[in-house]
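A protein chain is absent from this complex, but the other protein chains hold their places.
Moving on, here comes chain A:
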Amino acid sequence: MLLILIGGALLRISLTDMYLRYVKDGLRPALIAAGAILLLVGLVSAVRDGIQRRAVEPAADAGHAHAADGEPVAPAPAADEAGHGHDHSAGPRAAWLLCLPVLALFLIAPPALGSYTASRSDNVVAKPAAANNDAGFPALPPGDPLPMTLADFLIRSVWDTAAPLKDRDVQLTGFVTPGKSAGTWYVTRMVISCCAADAFARKIEVHGAAAPPTDSWVTVTGRWLPNGQVQADDAMPALTAAKVDRVPTPKEPYE
């Protein structure tokens, strides 16, 4: 039964977009396959064990009916004996712990990581290869305002010496993390490489607009505010906002 439960839960989160809160999208086929295998094995086990119990149980018709349900009834002597099995098996007892993630998943429905984690993590803007060669960065694509990922914005503002962000209106989408001093806030995206356990944050300080509620999702339209945070891999670039719009939580919350 546990196998069916786990398999079903895996399928449930991987066939909807729920899995994107916890793991990278590349893991989806593996999740679906694992869920299907568990479900299959669970179903086969349920059928086989049912049949086998019926085969070894020389009880009356009533006993057959119950055994076929996969739920041995306490008064039947055969079922009583089966009850002893639980004593000397550390394995399946530990297996019941597998219910915990399923319970957590459907009772709490843990949200994607938000400002709590982001406030404990700092920018890491690795020097890209383009910053080392002579050709430098390619030109920014057209668009006014230009929608960018936070990663692009960070790299361009910190490492692109041609400063292409100057005098360009850009659009960044992320959630709101309050800053260390009152009144400041960051537009933030978390980045995961495998699952939420390895997440770190990308943050850009927003000026010129009051902070929306913490953890709400916003699209900030504005311009790069050169604040001297360049050429360092722990830089914290800033943006002067012209407009801040509330947006719904995106399907893929991580970047």
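Here is the rule we use: a contact is a pair of C-beta atoms (placed from the backbone, for glycine too) under 8 Å apart; a residue touches a chain by one contact, two chains touch by 3 or more; residues count from 1.
Heads up, the rule we're going with is that contacts and distances are computed from a predicted model.
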Query raised in the report: What is the missing chain called in its UniProt entry, if the choices are "RNA polymerase sigma factor", "Extracellular solute-binding protein", "Permease" or "Membrane protein"?
Result: "Permease"
**Report entry** From A:27, A:209 or A:236, residue that would touch the chain that is not displayed
**Finding:** A:27
Report task. Determine which one of A:15, A:162, A:197 or A:242 touches the chain that has been left out. Result -> A:197
Requested in this report: Name every residue on chain A in touch with the hidden partner chain.
Outcome: 1-3, 6, 10, 13, 19, 21-23, 27, 30-31, 33-34, 37-38, 41, 44-45, 48-49, 52-53, 56-57, 70-74, 78-79, 81-87, 89, 91-98, 100-101, 104-105, 108, 110-117, 120-121, 124, 126-127, 129, 192-198, 200, 233-234
